[in-house]
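Have a look at the structure below before the remarks.
Only a single protein chain was left out; the remaining protein chains are all shown in position.
Chains: A, B and C, in written order; residue numbering restarts at 1 for each.
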Amino acid sequence: MRSTAVAQVGRKRPIVPRLFTETVLILGKDLILEWRTRTRLNALIFFSFATLLMFSFALGPDTKLLKENAGGYFWLAILFSSVLALGESFRIERENASLDGLRLVPIDAKAIFLGKALGNALLLVLLGILLLPVMVALYGVTVAMGIGRLFAVLALGSMAISWPGTVYSAIASNARARDVLLPLLLFPLVLPALLAAVKATGLVLHGDPMLQLGSWLGLLIAFNLIYWALGLALFPQVIED
Amino acid sequence: MGQIPPAVEVNDVSKRYGTRWALARLSFAVARGGSLLLTGSNGSGKTTLLRTIATAIRPTAGTIRVLGLDTREDRQQVRERVALLSHTSFLYEDLTAEQNLRLLGRLIEADFPSSRIESLLERVGLAHRAKHPVRQFSAGMRKRLAIARLLLKAPSVALLDEPFGELDPEAVIEMEKTIAELQSSGTTIVLATHLVEQGLNLCRERLHLSEGRAVAA
Amino acid sequence: MKAAILPLLLLAQTVSDPASRVGSGRIQGGWEYVWACYAIAWGAIILYTFSLWLRRPDRE
Partner (left out) sequence: MRKWLRPAVGVLGFAMLAVGAWFGLVKAPPDREMGDVYRIIYVHVPCFWMAFLAVTLNFACSALYLIKGSWKLDALAESSAEVGVLFGATGLTLGSIWARPTWGVWWTWDPRLTTAAIMLVSYAGYLALRRFVEDPERRAVWSAVVAIIAFADVPIIWYSVQWWKSQHQIQSSPKTVDPQMVFALRWNALAMLALLIFFIWSRYRIALRDRQQEVALPDALPPARTTPVQASGALK
């Protein structure tokens, strides 16, 4: 075979580092885009604030009830925002068929999955951190078991939404009625993860006398591992024609 | 076997969309360093053909080889050697021109020199807009950035879909020059355009498509 | 007036509130639920068969 100019440009690098560098590049690109369209990001943050606020109104001024279920409202606010964030994450790829552009570079499709999912998880974690003081103010909760554990639950829960969410968003973004399809597919799927995250958050907020936190965290970790693996295996099939 | 395979070899390729055949049993070849002009009216299958060769879409039937590599089995290797200038620019609207090119460069090569990005932007006349997001660009500027994207990849086979579209007359001449340069550096060209005149100046062979079939022009 | 229908109201409540039957050891009656279930199951199956027939591939 004739060695062309391209073949010499140095594409001979080991596979693992290449997947890693590509993932970092995709993640970095998505974060830059997020930052450059920060007006949208702000709107998303206020949307989640509004969601928290709405729960207070829907339930009336029963402080005890609000406090008890704070974890549930917190995660519902994050879940609703996640649908918007995930949808946006593939809308930008559709705009000029950039996803095709990435495929043809070529790039390992797994890197797109990992980069996008991590980017979305990061966004949700950030959202959670911003929502926390609002939740404290609105519902009067205190963090009984330390902010570190809360952060761990937040990170695990956000990733649990992001792995399957990225696969489903890639699918839904190309279908008709994509705005309905993504939550319809995603909500029932992440229900166990949401349940675990809500329970774990509640325990971290109100204390854990019966030592149940471990089993809920275990469920979250298992969910993460399963959908991380499935996403890696299936995402390439989704975006290749 | 000792024979060098052609740059592009399309063998009995068909592509079906719904109930319509976008490509119908098309066969042709382009020699290495050669150039092929694709003509035909809208919807004649030019874009589909280019996208199929670029491995963006899979043919329904038939095989395509690029530099002897099968587009089905050796997809990634084909992609490393082919670049597509498409109707859709593949650009991120909210990244700057420079960031768009740097992303591509680093995906190709981890330590892609930024001096090459500067010189590429210079070459397509966008150096002064390097830090502007693509969203502010006119259609012609996007086209020029897209050509920079193609040049950055330094492909063995360049697939150009309407490269003259949305360009002003000066830019058309610029584009012709760029394509000629690509050719003289040994790049194989497949060019689809309405502007038959420009195309004929640049290409040695011509294939006229009508309803997904090759017909006499 | 109200006093007159009170026993009736109570009776209606006992009949309509199945939870009140749980305590007696064995649930009495409840056939209406059984009939409803069999009717729904048969209805669903027959309707689906009909929809399959409407969509049959050998229809000209």
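FYI, contacts are C-beta pairs under 8 Å (C-beta built on N, C-alpha and C of every residue); 3 or more make two chains touch, one makes a residue touch a chain.
No experiment lies behind these values; they were computed from the predicted model shown.
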{"item": "Which displayed chains the unshown chain touches", "value": "A, B, C"}
{"item": "Of A:73, A:139 or A:223, the residue in touch with the unshown chain", "value": "A:223"}
{"item": "Contacts of chain B with the absent chain, listed as residue ranges", "value": "6, 12, 14, 16-19, 21, 24-25, 27-31, 34, 36, 60-61, 204-207, 212-217"}
{"item": "Chain C, residues in touch with the chain not shown (by the definition above)", "value": "17-19, 21-22, 25-31, 33-34, 36-38, 40-42, 44-45, 48-49, 52, 55-57"}
{"item": "Positions on chain A where the hidden chain makes contact", "value": "164, 167-168, 171-172, 174-178, 180-181, 184-185, 187-189, 191-192, 195-196, 199, 212, 215-216, 219, 222-223, 226-227, 230, 234, 237-238, 241"}
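Please note the rule applied: only the chains that are shown with their structure count from here on.
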{"item": "Innermost chain, where centres are averages of C-alpha coordinates", "value": "A"}
{"item": "From chain C, the most remote chain by mean C-alpha position", "value": "B"}
{"item": "Inter-chain centre distance, chain B versus chain C - centres from mean C-alpha coordinates, in Å", "value": "67"}
{"item": "Gap in Å, rounded to a whole number, between the CA centres of chain B and chain A", "value": "36"}
{"item": "Intercentroid distance (Cα basis), chain C paired with chain A, Å", "value": "44"}
{"item": "Touching residues (chain side chain B, partner chain A) in the complex", "value": "4, 32, 54-58, 67-68, 75-76, 79-84, 86, 88-95, 99, 103-104, 106-110, 133, 149, 153-156, 185-186"}
{"item": "Interfacial residue positions of chain A with respect to chain B in the complex", "value": "1-2, 4-7, 9-11, 13, 21-22, 25, 29, 32-33, 36-37, 92, 95-98, 100-107, 241"}
